[in-house]
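Excluded from the complex is one protein chain; the other protein chains are retained at their positions.
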Amino acid sequence: MDNLGLVGMVSIFTAGLCIGLGAIGPAIGEGLALANAMRALAQQPDKTNTITRTLFVGMALIESTAIYCFVVSMILIFANPFWNHFQQGGA
Amino acid sequence: MDNLGLVGMVSIFTAGLCIGLGAIGPAIGEGLALANAMRALAQQPDKTNTITRTLFVGMALIESTAIYCFVVSMILIFANPFWNHFQQGGA
Amino acid sequence: MDNLGLVGMVSIFTAGLCIGLGAIGPAIGEGLALANAMRALAQQPDKTNTITRTLFVGMALIESTAIYCFVVSMILIFANPFWNHFQQGGA
Amino acid sequence: MDNLGLVGMVSIFTAGLCIGLGAIGPAIGEGLALANAMRALAQQPDKTNTITRTLFVGMALIESTAIYCFVVSMILIFANPFWNHFQQGGA
Amino acid sequence: MDNLGLVGMVSIFTAGLCIGLGAIGPAIGEGLALANAMRALAQQPDKTNTITRTLFVGMALIESTAIYCFVVSMILIFANPFWNHFQQGGA
Amino acid sequence: MDNLGLVGMVSIFTAGLCIGLGAIGPAIGEGLALANAMRALAQQPDKTNTITRTLFVGMALIESTAIYCFVVSMILIFANPFWNHFQQGGA
Amino acid sequence: MDNLGLVGMVSIFTAGLCIGLGAIGPAIGEGLALANAMRALAQQPDKTNTITRTLFVGMALIESTAIYCFVVSMILIFANPFWNHFQQGGA
Amino acid sequence: MDNLGLVGMVSIFTAGLCIGLGAIGPAIGEGLALANAMRALAQQPDKTNTITRTLFVGMALIESTAIYCFVVSMILIFANPFWNHFQQGGA
Amino acid sequence: MDNLGLVGMVSIFTAGLCIGLGAIGPAIGEGLALANAMRALAQQPDKTNTITRTLFVGMALIESTAIYCFVVSMILIFANPFWNHFQQGGA
Amino acid sequence: MDNLGLVGMVSIFTAGLCIGLGAIGPAIGEGLALANAMRALAQQPDKTNTITRTLFVGMALIESTAIYCFVVSMILIFANPFWNHFQQGGA
Amino acid sequence: MDNLGLVGMVSIFTAGLCIGLGAIGPAIGEGLALANAMRALAQQPDKTNTITRTLFVGMALIESTAIYCFVVSMILIFANPFWNHFQQGGA
Amino acid sequence: MDNLGLVGMVSIFTAGLCIGLGAIGPAIGEGLALANAMRALAQQPDKTNTITRTLFVGMALIESTAIYCFVVSMILIFANPFWNHFQQGGA
Amino acid sequence: MDNLGLVGMVSIFTAGLCIGLGAIGPAIGEGLALANAMRALAQQPDKTNTITRTLFVGMALIESTAIYCFVVSMILIFANPFWNHFQQGGA
Partner (left out) sequence: MDNLGLVGMVSIFTAGLCIGLGAIGPAIGEGLALANAMRALAQQPDKTNTITRTLFVGMALIESTAIYCFVVSMILIFANPFWNHFQQGGA
């Protein structure tokens, strides 16, 4: 259990926990938005373009918080500066 | 309990926890959206095409957060860079 | 408590936890959708075909998140690469 | 506390936890669906056949997530590959 | 604290936890369904037969998830293969 | 702290936890059902017989999940096969 | 810390936890039922007899889950078979 | 830390936890009932006698679950059979 | 860390936890009741006497569960039989 | 870490936890009551005196549960009988 | 890690936890009250004086529970009798 | 790990936990108030001055509970009497 | 693991926890406010200026609680007095 091994293990666990937790909020938030978009479409079917455009721009903004988590997970797995330091012989 | 074994164990546990947690949010979010789509269809049956198209595009966007979790789980099980390092004799 | 035994134990526990947690979200999400489909059928009995078709396509999409969990559980029990490595004499 | 005993204990505990957790979601989801089916029947008693057919197909789909958990529990108790390995003299 | 004793203890604890957790969801789900059946009966007293038949078939389906838990508890207490193995002199 | 003592302690703790947890769900579920039965009686006082008969059959079904827990508690306290094994000199 | 003392301590703790947890559900369930009975009385004051009779029979059924917990607590304190075994010189 | 001291400590802790947890449910349940009784009085002020009589009988029934907890706390503090056993020189 | 000191510490901690937990339920329950009493007064200002009398009798009944907790806290601090036993030289 | 120091530490921690937990319930309960008092004032501005008098008497009753917690905290900090015992040379 | 240091650490941690927990309830309670005051003002703008006077008196009463927590935090930091005792050379 | 270091660490952790927890309540409370102020403005746009004045005075009162937490955090970081004592050579 | 290293680790962990927890409340609170502002705009489109001005001033006030957390995080990372003390050779 030297530094290299422990940094690897912590990176693996954190990457999974981060995206696992971080997927809950955006998915529920987007679900709420989509659910109300359904109602809005049923109420104003003539404005489909306006509603869906606003919907997808907004959902992309919500999706961005999930993407932050995914980016952190990917950095921790594939571009982890701490892992690189120890792998290259750092003490 | 050398590094290889511990990295393997942490990878297994994280892979399961990540998809296990990450399936809760998207499933509930999609359920909310689908539930309101049902109401919208009952209210505006003439606009079935518009409603279902927006619904499935939106659900695919929500599904993407579950897929992030599934991708991380698969990476941890089948393409784990930390496991590969230690398996190839890394210290 | 060598690596083989520990990897086996962690795989068993993770497989159960993953499907156990992962069944909560999809089941509640599908329940919400089905509940509103009941209301929609009562409100627009003439559109049964449209409503049930959209319902079952949507529920299949929600079910997919439960299936991700089930797939990960099955991989961990029957096609676990870490277990295979250690079972074949890997250090 | 050799590997055989520990694998047995973890299998027992996981089997119970998995079905114990996994029964919560499906039961509540089916309860929501059935509750709204009651309302739908009261509102459109002439469509009993359509409503109950959709209801029971949907509930079977929800029940499937509980069955995934039950299957994993049964595999862990009666067809556990890790237990078999160690019981047949595996190290 | 040999294997036999530990397997016994884990079996006892898991049996209780499994049915204890697993009774929460079905009971609440059935309560929701029964509560709405009351409302449906008050709204359509002429359709008592249809409503109560659908109700009890549905509740039996929900009850099945509680029965899965009860079955696992009974297996763990009275037909536990791990306990049998160790009791018959297995290592 | 030999096996007999530990099995006894675990049995005591599990018996209490099992019925303690298992009483929460049925009680709330029956409360929901009874609460709506009150409303139904106020709305359709002429159908008292139909409503109360359905109510008490349904509540008995919900009560059954509490009884599963009570049965497991009683088995663990008074007919515990693990305790019997060790008490009769089993190793 | 011999077996007798430990069994005593576990019995005390479990008795309190069991009734402490087990009082939450029945009390809330009965509160829900009583709350709706108040509304029903205000809506149909002429049917006081029917409503209160159904109410108190139902509440007795809910109370029974609290009584299960109380019975287990009393058994653990005053008629504990494990305590009796060790107190009479059992090993 | 002999048996006498440990039994005393566990008794103290359990007594407080039991009544502390057990007061939550009844208080909220009675609050719900009383809250709806207020509404009922405002709606049917002529039936004050019927409403308050049913209310206080019902609240006494809810209160009984809090009293079970109080009784167990008092038994554990003042009439604890385990404490008595060890205090009188029991091993 | 002899028995006297440990009993003292456990008593202090339990006294605070007991009243700290036990104040949550009654305060919320009384708040619910008072909130609906406000509405009832606004709806039937002519029945102020009847409403406030029922309100304060009911709140006193809810308050009693908080007082049970306060009594147990006070007993544990000022009239603790376990502390007295050890302080008077009990073993 | 003699008795005096440990009793002091436990007293400090409990005092803070007790009032910290105990402030949550009363504050939310009073907030609910005050919120509905606002509505009542808006609905019956002519009965301001009756409403505010009942409101403040009721809030004082809710406040009393917070005061119980504050009293226990103050006793534990400034009039702690256990601390006094050990400070005066008690063993 | 003598008594003085430990008492200091526990005091720091408790002071922060106490005000951190204790700020949640009052803030939400006051928010509920203020939210309904907004509605009341919109409904009865002619009674602004009566409504805001009752609002601020009530909010001060809710604020008092936060102030209890703040007072305990300040006592623990700046006027801690246990710290003073050990700092002045108490054993 | 002498007293100075430990007091420093506990201060850092508590400062962050205190403001982290303490920001949740006020932010949600203010959000509730602001949300209803929006509705009130939409309902009574002529009374903008009265509504916003009451709103901001009330939000300042809610904000005060967050400021208590911020003050405690700042005291713990920059004016910590325990840190000062040990830093100046106190034992 | 000297003081310097431990203070650094605790500072890192606390900085992340503080802003991680502290972002939940303000984001939900602002979401509630913005959601109702949308409704208000739809109801009174002529008062856009008044509504958005009040909205953004209020949201800035809510944002301030998130900024407190961000400030504490930044202080702990970049201007930590405890870290500075130990880094400059303090004992």
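Going in written order, the chains are labelled A, B, C, D, E, F, G, H, I, J, K, L and M, and every chain counts its residues from 1.
We take it that a contact is a pair of C-beta atoms (placed from the backbone, for glycine too) under 8 Å apart; a residue touches a chain by one contact, two chains touch by 3 or more.
This one's a predicted model, so the numbers in the text were calculated from it and none came from an experiment.
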Footprint left on subunit A by the chain that the document does not show: 1-3, 6-7, 10-11, 13-15, 17-22, 24-26, 28-33, 35-37, 39-41, 43-44, 46-47, 50-51, 54-55, 57-59, 61-62, 64-66, 68-69, 72-73, 75-76, 80-82, 85-86, 90-91
Hidden partner interface residues of subunit M, rising order: 1-2, 4-5, 8-9, 11-13, 15-17, 19-21, 23-32, 34-39, 41-43, 45, 48, 52, 55-56, 59, 63, 66, 69-70, 73, 77-78, 83, 87
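Heads up, the rule we're going with is that only the chains that are shown with their structure count from here on.
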Any chain in contact with subunit B as well as subunit I: none
Cα superposition of subunit J on its sequence copy subunit K - rotation in ° rounded to nearest 5: 25
Length of the line joining the C-alpha centres of subunit B and subunit C, rounded to whole Å: 10
Chain centre separation in whole Å, for subunit M relative to subunit I (CA means): 37
Whole-Å separation of chain centres (CA-atom averages), subunit A against subunit J: 42
Residue list for subunit G, restricted to those that touch at least two other chains: 1-2, 11, 13, 15, 17, 19-21, 24-26, 28-32, 35-37, 39, 41, 43, 55, 59, 66, 69, 73
Chain contact graph, described as a line, ring, star, complete graph or other shape: line
